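Only a part of the assembly is drawn; its chains keep their places, and the rest are absent.
Each chain carries a letter (A, B and C) given by its place in the written order, and its residues are counted from 1.
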Amino acid sequence: IRSGFAEVIFCARKADEHLLKIFTRLYEQDGEVFGTRASEHQYELICEKFPEVVYDPLSHILKIEKKDKKRIGKIAVCTAGTADISVAEEAAQTAEYFGANVERIYDVGVSGIHRLLSRLDTIQSANCVVAVAGMEGALASVLGGLVDKPVIAVPTSVGYGASMNGLSALLTMINSCANGIAVVNIDNGYGAGYIATQINRMGVHQDE
Amino acid sequence: IRSGFAEVIFCARKADEHLLKIFTRLYEQDGEVFGTRASEHQYELICEKFPEVVYDPLSHILKIEKKDKKRIGKIAVCTAGTADISVAEEAAQTAEYFGANVERIYDVGVSGIHRLLSRLDTIQSANCVVAVAGMEGALASVLGGLVDKPVIAVPTSVGYGASMNGLSALLTMINSCANGIAVVNIDNGYGAGYIATQINRMGVHQDE
Amino acid sequence: IRSGFAEVIFCARKADEHLLKIFTRLYEQDGEVFGTRASEHQYELICEKFPEVVYDPLSHILKIEKKDKKRIGKIAVCTAGTADISVAEEAAQTAEYFGANVERIYDVGVSGIHRLLSRLDTIQSANCVVAVAGMEGALASVLGGLVDKPVIAVPTSVGYGASMNGLSALLTMINSCANGIAVVNIDNGYGAGYIATQINRMGVHQDE
């Protein structure tokens, strides 16, 4: 694979038959498979044919992963609240599957800034930071001001009322006045994990 | 005045003749006058008849204020950036006119969180905090987490692109997950100064 | 607790196991627990371990509260319609849990202004007024003009069509031309109860 990234399955809305076919094809091709947004039902479907498949109901990731894959560098995945963790796990496990070390720093939202500050050393030592937040989404701006590496911001649909299913958090992050921030789609943990891995690979090679 | 607040003039869009009449009426009634959103031209107009009138081109406040008015308590007015200061001054000077002491803490936006933390003692000693911010408007959330007194958040129209003239900052603030925050209209420094004064009066009396 | 406010549980979207753990921790720490946005199912879950827990299906509040807590001052909680009462109760019970006296003035919407006017004395005697309204949300403006104390406006998602799940009411309230109004998120009774309590405490101390 020229890009160094295996093909991944976006399971949502895939018909059973179609999913099974593509899963099988990828397994035969790569010896491992990574699916996002899978349902409990899809897990059972795949499990019948591939009993070794693993399903994480929090991140909705469905995968068969090769043993002993090497992981390099470091990506810090931060969340504002606990409800953002399912999106954060999609990012973290995507990055891990693609070969990055991931440090999880969860529930460090800006309404309790000291929890975030107490974890700063870990965050600053990463090659890339993923900032996952819903509601007002201010975490990305604070992180952008505190770290010198790229911050990939992921708005989440967590919230109610004027959160408008993540649009408010998206706008907050796009308008950030901190330097070194770029944004992906609402709840797009996968996309953040992917680009963070691209960045991390650069940073890793650099230290070797 | 039952409410303890004198009538104020919203100068924007008022015809010259109309403004002069209302200004004169209030001057005769209260011996002082407070106008917001006044233009340079309106200043000159009033100045002809009331040479003692004072105009602040930053906040666009036009006023004649009685000497030696007593000020009580403390309101902290904070801004994220320097471009938010004109709105902040509208809030601060409104509160001062209505008899509150005001502490200005400007340019302490969340992309440089340490500047904010270094001023925390001052902020925490106020009866009410006014948080003025445009762009991503995250300042209110951070302040809400750091202070135990009510935070009145003022989104500003500062920004460009997806800031949508302050709507993004408004949404950020309304969605804040910190406790003790309520929001006024975009650029409504006057409204924030007014309600902060109401709150400050309660806090002040309490200490006497 | 420095802030004088115990930690509260936002039950929505919390996994059973996680909710039970946090509930237990808070109970052990404070001897009482307050949870918002709890489901019937969550009530049953907690009830098994804490039979003394109380659940209000209207406000979705789940709590164990200490006996004989003192309440001070007065907060007036007003609604426009009967459908707004569940949000109002979240505000009222939050304020009561945090130690405020609450006066409920329900179903006094502006399309029948005389019902509101007949309750004015009670409302004007409060330290803070919470105005809860959906649809066109005009209640906050009318109250803002009638009382001298801060009005915390809570838009609700009550309505249909162009109410856009509360956004219209939110915009109405943010644009209010009455003095002394600030706004919290759609359906955020908890947030309104919290800041109203902060304000009420100031007002109460003031009279002692």
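The rule is simple: a residue touches a chain if its C-beta (ideal position, glycine included) is under 8 Å from a C-beta of that chain, and two chains touch if they have at least 3 such contacts.
Given the structure is predicted, the values throughout are model-derived calculations rather than measurements.
Note on stoichiometry: the full complex in this file contains 8 copies of its one protein sequence, with 3 placed in the shown coordinates.
The rule is simple: only the chains that are shown with their structure count from here on.
Ranked by how far their CA centres sit from the centre of subunit B, the chains are topped by A.
Chain closest to the overall centre, judged by the mean of its C-alpha atoms against the mean of all protein C-alpha atoms: C. Once the centre of each chain is set as its mean CA position, subunit A and subunit B turn out to be 41 Å apart.
For the pair subunit B and subunit C, the distance between mean C-alpha positions equals 27 Å. Centroids built from CA atoms put subunit C at 36 Å from subunit A. For subunit A, the set of residues that touch two or more other chains comprises 161-164. Interface of subunit A with subunit C (complex): residues 82-83, 158, 160-164. Here subunit B touches subunit A in the complex through residues 80-81, 109-113, 117, 135-138, 141-142, 144-146, 159, 161-164, 167-169, 171-179, going by the rule given at the top. Touching subunit C in their complex are the following residues of subunit B: 2-5, 127, 148-150, 152, 170, 174-176, 179-185, 191-192, 194-195, 198-199, 202-203, 205-206.
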